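Of the protein chains in this complex, all but one are displayed in their positions.
On to chain A.
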Amino acid sequence: MEVCRKMVNMLGAERDLNFKETELCLGLPGSEPEVIIKATGKRGFLETVDLKLNLQSKEESMLTNASKEKNLLTSTKDPAKPLAKAQVVGWPPVRSYRKNMMAQNNNNNNNKSELERDQKAGGSSSSAAAALVKVCMDGAPYLRKVDLKMYKSYQELSDALAKMFSSFTMDGNYGAQGMIDFMNESKLMDLLNSSEYVPTYEDKDGDWMLVGDVPWQMFVDSCKRLRIMKGSEAIGLAPRAMEKYCKNHS
């Protein structure tokens, strides 16, 4: 509870908002501010979040009156809210299957031209949904699935893949951004001639490409599945990859 108070003061000083209105108090409005001991100690910090229930009703009137856009919303929100973002496990009681479906539903609605979504989001297309792709590695008896949205770069993806498939490493063959250096043909050929594993992916057109040929975000949008194969097997892809690379970069 101390933490929350400090944060309130900090933010109040910074923002110079009408904090009297949203004054933090422990208890229901109208009652004396006395401490309510709730539930268990071990969820201590989450319990302090409950204090926000007072602010909630006042805040909502603030929100509807001002009808501010999202950046202002986050600043006027209850300083305890950042803590609340660590959602309580299993609450609300919605099965994860359904939650995942809703996340995907969200994604699909963003892709199709739903009227409300265009108006609200103002054309922004970054959705919170997962970009799940299957990953298989030649020789490994199991499939994995990764959510490409969890990573921000090829390096992060390669680290994750290395963890999943222990005999796969991507060190040394990739440039600074973790992308294959397509301009250095000899380096590329070395890689493909080796018995090292290289990651490949199937793109939207159904072509199999070497991972790292396009900027990261473009890769996330077009990758349908991943396959980690021996460099020598991937060699057939190289000319194609080079072609496409040149086309994309011309």
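We adopt the following convention: a contact is a pair of C-beta atoms (placed from the backbone, for glycine too) under 8 Å apart; a residue touches a chain by one contact, two chains touch by 3 or more; residues count from 1.
In this text, contacts and distances are computed from a predicted model.
Here one chain is missing from view; checked against "3-dehydrosphinganine reductase", "Mediator of RNA polymerase II transcription subunit 20", "Transport inhibitor response 1-like protein" or "Large ribosomal subunit protein bL17m", UniProt names that protein "Transport inhibitor response 1-like protein". Those residues of chain A that touch the chain absent from the view are 28-30, 37-44, 50, 53, 56-57, 60, 81, 84, 87-99, 101-102, 104-106, 108-109, 112, 116, 134, 143.
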